[in-house]
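Report on the structure given below.
All protein chains but one are shown in place.
Our next item is subunit A:
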Amino acid sequence: MKTTDQTDHKRRDFLKTGVAASAVTLAPGIVMHTAEAAPRDKAVDSSVRWGMLVDTFKCASGCDSCVQACNEENGLEAYSMPEGADPEKWDQQRPKWMRNVTLKDNLSGRISNLPLMCQHCENPPCADVCPTGASFRRADGIVMVDRHTCIGCRYCMMACPYKARSFIHENVDIKPELAPRGKGCVESCNFCVHRLDDGETSTACQDACPENAIIFGDLNDPNSEVSKALAEYPSVQIRADLRLNTGVRYSGI
């Protein structure tokens, strides 16, 4: 039983129209995409490595535009608390692909804000431990979950050093076409892979950030905005001691 429905129906209708225009329905549930979605026809390769730089100097306190955009893009708030659930517990059970964290330096007291999500490691511990290989890293550096082979054991969540993954604790009534998801599987930030596979080059969080604190792009391209920024400013990896070579870097923490 749902108490509220937060779906944006206009957006859903628009998406449905878009899908209809670019795809042919062969049979109920089987859709063949036409050639105009060109990038989806080619296997991804390692010539590209998607990555991100977060400039925490720009990340403003109290702002959660990136988190809201992520939730909206991936339908993370398209369902609500089940009837009879304890609100406090439910809050710990709902999925979060991206969250804001505020840090205080123990010595200096300096405050910094940052968004935290899947760090898209080159050597992801989640993929190492996954018994079925459902957690995997694409050739272009995106770490994601194959929801057809995820058995919901949550070992990846035990292994992730960033607590970046969420298990779906209840039925999902509304499933956005962009990010199909359902009860009993694990999921996490995938750098808005549906956008990239459609030839776009930005993520929802990057587009939403009013301070331009998030720079996304191809780490392998020295001329990309993210590569240039990384070359110019000092940056760190969170838990660099694990040597995971993360695809997400932070400056100013």
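Note that in this section a residue touches a chain if its C-beta (ideal position, glycine included) is under 8 Å from a C-beta of that chain, and two chains touch if they have at least 3 such contacts; residues count from 1.
What we mean here is this: contacts and distances are computed from a predicted model.
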The complex's invisible chain, by UniProt name, from "Thiol reductant ABC exporter subunit CydC", "ABC transporter ATP-binding protein", "Molybdopterin oxidoreductase" or "HmuY protein": "Molybdopterin oxidoreductase"
Residue in contact with the excluded chain [from A:59, A:130, A:189 or A:248]: A:130
Touching residue (missing chain; options A:160, A:219 or A:248): A:160
Residues in subunit A touching the chain absent from view: 64, 67, 82, 85, 89-90, 92-96, 99-107, 111, 116, 125, 127-133, 149-155, 157-163, 165-171, 183-186, 238-239, 242, 253
